Structure formats: structure tokens, C-alpha cells
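All protein chains but one are shown at their positions in the complex.
For chain A:
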Amino acid sequence: MLTASALRRISVSPMASKPKPHRLHQLAGTTALHSSAKRARTMSTESSSTTMKDAFAKYADYLNHFNEKRERVIKASRDITINSKKVIFQVHRMSRLNKEEVLKKAEKDLAAVINQYISRLVKELQGTDHWKLRRAYSPGVQEYIEAATFCKFCRTGTLLNLEEINATLLPLSDPSLEPLKINVLDYLLGLADLTGELMRLAIGRISDGEFEYAEKICRFVRDIYRELTLLFPLMDDNSDMKTKMDTMLESVVKIENACFRVHVRGSEYTLLGSSDPSSFLLGLPDSEL
């Protein structure tokens, strides 16, 4: 009865119909334990050991149930990772000529990731406190965010934001429950990974002759890096993010250096094209000529 009242008490919050975070372990043990616990006090050691066994049988049930769930979540997460990686590779196949076709295929694959694998994850996580299982599903979600934002950038040149991602996941959720949302931390971690892919893309674009595009990527990546510099100290467990920030800076520098080289050579081309030999002095103030 105490448990029931406790549950009711938590439910005072506006989302009364939703399952509460600790409902899982309340279900797992507490209710049934009340009666046996009271017995334990009055009885001798003999029966106290059986009471102990009864209680532990319930804990064992709870742990088994929970560990199985965790395994399923890990499996779903790994499937998401593998298939999101495939989408990313697909996007990298893009060149000046086949852009439309490649992106279409990538977007189709991404939709398949949502429908087949993320839906499974959502089914597992919904109605429980997903924060408890975050370590199990986080890698997959990060990879998915990386793939989704990567596609979006190649399509529109803008950043896919968290609300948009959550909106695409909305149809997967059971309408009677609070929809599962990707948390901010995973989103930011995914963005940090995105810069690595963008670096590869930029280098590829340069060797393909699309300098403008590479510079656009350069600006975009810099923006992300700048924004994340401000955010990463605020994140829950930022040791992960710290290493990612370092790699991100490396990627940014790589893109910048590549753009720089193109820039330098590009100015050579224009100078060689123009016949005015004094043009290289344009940067100097008149007084020094």
C-alpha cells in the first residue's frame, strides 16, 4: 500500500498517465516484499534465511529482466550504428555529376534506418527511464545523428536541428506514451562526429574541383566548432566530449589548410591570367611604392 501511495505521489506531476522512472524496480520488488519483510523480524534464523532467499529471488527476477532489456538495447544500438555508417559512406560517393542520385539513395537508406532499427530501439526504451540505459544506446543514436545531419547538410547546406530529428522519430512512438526524444547530449556528441565526416567531404570536394563547396563546408564546420566550444563544459560527462573537441579542432584545421592551399594557388592562377605585373603590390599602402 505504501508503494501504491508513493506511486500516486510521484504522479502529481502533470504527466500523470506516464510510467515513472522508478516504477520498474517498484514493480520488481517492493510491493511483494513488504509482507515478507515483516515476517522476518518475528521469526527465527531458520526462516530468515528462506525470507532472504525469497527476497533475492525477486531481485534476481528484476536483474534478469533488466539485463535482457539492456542486451536488446545494445543490439539495436549496434544495428543503428552499422546502418548509419553505410548511409555516411553512401554520401561520400557523391561527386559533382551524381549528387542528386547519390543523396536520394542515402536519404532512402536513412529512412530505412529509422523504420527498421530506430523503431526497435524506441519500442524498447519507451515507457522506461531511458537515461538508465543511455550508455547502452548512446553510440547508435550518435551515429544516426551524424548520418542524418550529414545528409541534411549535403542537401541544403544547413544544420539539422534536434527538434527536426525528434519530429522524424515521433511517428515511431506509441501515441499513448510520452514520445521518446533524443537527448541534447547525444545530439551534441553526434555533431562532434559530423565534423570528421565533413572534413573528408571537404577534401574530396577540393580534389573534385568544387572549391566553393569546400569553403562552405569550412565555414559550417567552424561555426559548429565555435558553438560547441561554449557548450561542452556544460555537458553531463564531458570527458568524452573533450577528446571529441580535440579531434574536431584537428578536422577544422585540416579543412582550413586545404582551403588555404587552394586559395593560394587560386590567386596564382588569377595573377598569371592578368597581364598587369604590378598587381601583386596591391596589398601595400601607396606610400611604400
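Here is the rule we go by: a residue touches a chain if its C-beta (ideal position, glycine included) is under 8 Å from a C-beta of that chain, and two chains touch if they have at least 3 such contacts; residues count from 1.
As a convention for this text, contacts and distances are computed from a predicted model.
Chemist: Match the chain absent from this complex view to the correct UniProt protein name in "Mediator of RNA polymerase II transcription subunit 18", "Ribonuclease", "Replication factor C subunit 2" or "Translin".
Modeler: Matching "Mediator of RNA polymerase II transcription subunit 18", "Ribonuclease", "Replication factor C subunit 2" or "Translin" to the record, the invisible chain is "Translin".
Chemist: Which residue, A:Ile82, A:Ala112, A:Leu170 or A:Leu234, contacts the hidden chain when the whole complex is considered?
Modeler: Considering the complete complex, A:Leu234 is the one touching the chain left out.
Chemist: In the whole complex, not just what's shown, which of A:Cys154, A:Leu169, A:Ala202 or A:Cys218 touches the removed chain?
Modeler: A:Cys218
Chemist: In the complete assembly, which of A:Ala60, A:Ile82 or A:Leu170 touches the absent chain?
Modeler: Considering the complete complex, A:Ala60 is the one touching the chain left out.
Chemist: Among A:Ser95, A:Gln116 or A:Asn161, which residue is in touch with the absent chain?
Modeler: Checking each option in A:Ser95, A:Gln116 or A:Asn161, the one touching the absent chain turns out to be A:Asn161.
Chemist: Spell out, residue by residue, where the missing chain touches chain A.
Modeler: The list for chain A reads 2-3, 5-6, 9-10, 12-13, 15, 20-22, 25-26, 28-30, 33-34, 36-37, 40-41, 45, 48-49, 51-53, 55-57, 59-60, 62-64, 67, 70, 129, 131-132, 134, 158-159, 161-162, 178, 184, 187-188, 218-219, 222-223, 226-228, 230-231, 234-236, 253, 256-257, 259-260, 263-264, 267-268, 271-272, 277-278, 280-281, 283-284, 288-289.
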